[in-house]
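For this view, one protein chain was removed and the others were kept in their places.
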Amino acid sequence: MEFVNNIFVNIADLCRALFVWLLNLLGLPVGLAEVAMVAVYWLGIVIVCVFCALFYVIWERKLAGYIQRRPGPNRLGPNGWFHTVGDAIKLVMKEDIVPDGADKNVHLLAALLAFVPPMLALAAMPFGEGMTALDLELGVVYIMAVTTLASLPVLCAGYASNNKFAMMGAMRVVNQAISYEVPQALCILSVIMVAGTFNLNQIIDWQTGNIWLVCLQPVAFVVYLITALAECNRAPFDLPEGESELTAGVFTEYSGMRYALFYLAEYCNMFVAAGLATTLFLGGFTGPFLPGWVWFLLKTFVIMSFFIWVRWSFPRIRADHVLTFCWKVLVPLMLANVLVTGVVVYLLA
Amino acid sequence: MQNLNVNSERYTLNMGPQHPSTHGVLRIVADFDGETCVSADPQIGYLHRGMEKLLESRTYVQGMPYTDRLDYLAGVNNNLPYALAVEKLLGVEIPERASLLRMLSCEIMRLASYMVGIGIYIMDLGAVSAVFYPYQQREYALEVMSALCGARMTQGYIRFGGVQADWNEQCDAALQKLLDEFPPFLEMYHKLVDENEIFLHRTKGVGVVTAEQAKAYGLTGANLRASGVSYDLRRDAPYCLYDRFKFKVPVQQAGDCHARYVQRMEECEVIYQLIKDIYAALKETEGGEIMGKVPKVLRVPAGEAYAQTENPKGIMGCMVASDGKTNPLRVHFRRPSFDNIAIYSELMPGHKMADLVTIIASFDIVLGEIDA
Partner (left out) sequence: MFGKGILKGLMVTGKEAASKRLTEKYPEEKPNLPDRWRGGSFALDKEACINCGLCAMACPNKVIRQKFEKDEENKKICTEFVMDRQYCLYCGLCVEACPKGCLHFTQDFETAVYLASDVPQDLLADGNMEAPRSKYGEKPPLPKPVITPKPAAPAAPAASAAKVEEGGDK
């Protein structure tokens, strides 16, 4: 099990050794190996991100089907599990229609930039023991800062589309994203106060040494899940892409590969949120018997399934109710939580 | 604080004929100030098929399949007022078993139509999964109709003088399945939706219609009863054999979208009980006639007649004017959804954009009826 646990770390070490040998052969400074390793880490993160997104596309459709008493996609592949391949091929083959009056550069740029924030966030995510690409001392703060950027490409998309529905969706995205940052920050603050550190790996170590933080901070866990849904524009907060009202909302004028990019970016965002929830509340990559990265994937799978379950169960929340819920319910609740946590930590320290 | 002179523009949003939530091809041209609607103008006619004119160039019996296509969610219910109006002119007597079969098929399709009403309502609010559960019940109801007359959607089952075919064991089995599966579904649906805080916040206080407004605009059906006016044609002006059956007529007082939802759910229970009662009465007329004495070549005596029935969407009426020939002179339908949507332009201003969809969906309209 130790071998499987460290398999990716070993592969990375192998790559580094290979680069060092190559650089020695070519007579270049050995420090460049680290630069090359950055590319390898980046490639690894992209592969993980894309494969997870592809898996979750079909899992969402299957779970939605099960909730609706039907089998979901069941033709392509064994019982339908390779359906995403067909989806991807279909979206690639479609024509990228850009409307006449749209801002062409921003239209394209928004689609391309949609993938950037989740990638940046995943760079600091601990996937397993020693498997953090960027082990930052301020890991949590970095991830919070980067996930804020996730709403910008959506805003650009809505604005560049020259379409009233898209514009409405874009305005709603901004509303939602900046409002729900506040309770999310307070959730994470509660966790940091208990664990005493900003470093993600050290938070996981604290949880291994004591108890999973979900038991000490249940309210923060629930509120974190709610704010994660709001940040990712998922139902019941999916007003920006309010299917029943605004047809496709922000993404009305996107088709083909550009839509595929947004679609995958949404799943990557959810994956980041689930990963952060796992790390902060559910003990990260620790667990008995199985290798660390398998535990990480299992825990994020559970949280993602919860997100999907919630999406397919509830009606949408109206735009003004989204804001009243955030500012009048979640923020006071989290402030109280922070106060209580602070007092308890002070008394027990 | 001083009133800031913020220059915000009003913009026109066109919830065009192609829209996932307009229940068909309804176009609503609405002016918005931010998220709040300032004026709304529903525009219809995208599904106009010239049905009333079409019926003038067909014989009476040939016109029957066309009436199915008015409220296509409950085909039999539209045959009935047309048949009743012509039978008034003919003066023919309907056998008891035929009347009971008419009532039973109309109530079953009423249940099926209500399933669409509440399912699509929840779907328009965003809970896409919740539409599958009522649709499964609709499947059971459609299976009964399919066993009875061969068609699931546009039945054409009611003929002048009676009905087209008799009840048989396949219909028995299918109806028993519906009667068994419906109560657990209703309980499950109540648990899923009734106390859902999101649903309550979306629908309470939205689209309030007072009783006076409802009467002034000519709202009928569940929309009227949800505003506090207790008027059900089956009890107050009974046709067929409805005066033989006792059934409750629920009424809500609030008149908002939530009240219309609660009204439809309570009426589902009433319909279920009514189906059981009519079925029991049907069993007692075993071997009865299903068709009265109507000549093969139908020449309706000259005159004018109007018949009203309680359809799932409201009160449907049919006026038939005849001049003694084989084709009617003029047929006109009083379509309930057409009168129901007249209230939109008064109701929508002041609400948010999301509420527009809630209001449209809560009135349970069908465009086939509006445009005829």
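All chains are identified by letter, namely A and B, in their written order; residue positions are counted from 1 within each chain.
Quick note on the criterion: a contact is a pair of C-beta atoms (placed from the backbone, for glycine too) under 8 Å apart; a residue touches a chain by one contact, two chains touch by 3 or more.
Note that the coordinates shown come from a computational prediction; the quantities given were computed from them, not determined experimentally.
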_Which displayed chains the unshown chain touches_ = A, B
*Give the residue, chosen from B:Ser105, B:Asn196 or B:Ser322, that touches the chain omitted from the document.*
B:Asn196
*Where the complex has a chain not shown, which of B:Ala147, B:Val206, B:Cys240 or B:Ile343 is the residue touching it?*
B:Ala147
*Hey, which of B:Val38, B:Val92, B:Ala165 or B:Ala342 is the one touching the hidden chain?*
B:Ala165
_Hidden partner chain, residues of subunit A it touches_ = 63, 65-71, 74, 309-310, 312-314
*asked:* By the contact criterion defined above, which parts of subunit B meet the unshown chain? Give residue numbers in ascending order.
replied: 58, 61-66, 129, 133, 136, 143, 146-151, 154, 156, 164-166, 168, 170, 174, 188, 191-200
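The rule is simple: only the chains that are shown with their structure count from here on.
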*Taking each chain's centre as its mean C-alpha position, how far apart are subunit A and subunit B in Å?*
45
*In their shared complex, at which residues does subunit A touch subunit B?*
64, 67-70, 164-165, 168, 235-236, 238-239, 242-247, 312-321
*Contact residues on subunit B for subunit A in the complex?*
11, 13, 19-21, 35, 122-130, 132-133, 136, 192, 196, 198-199, 201-202, 352-357
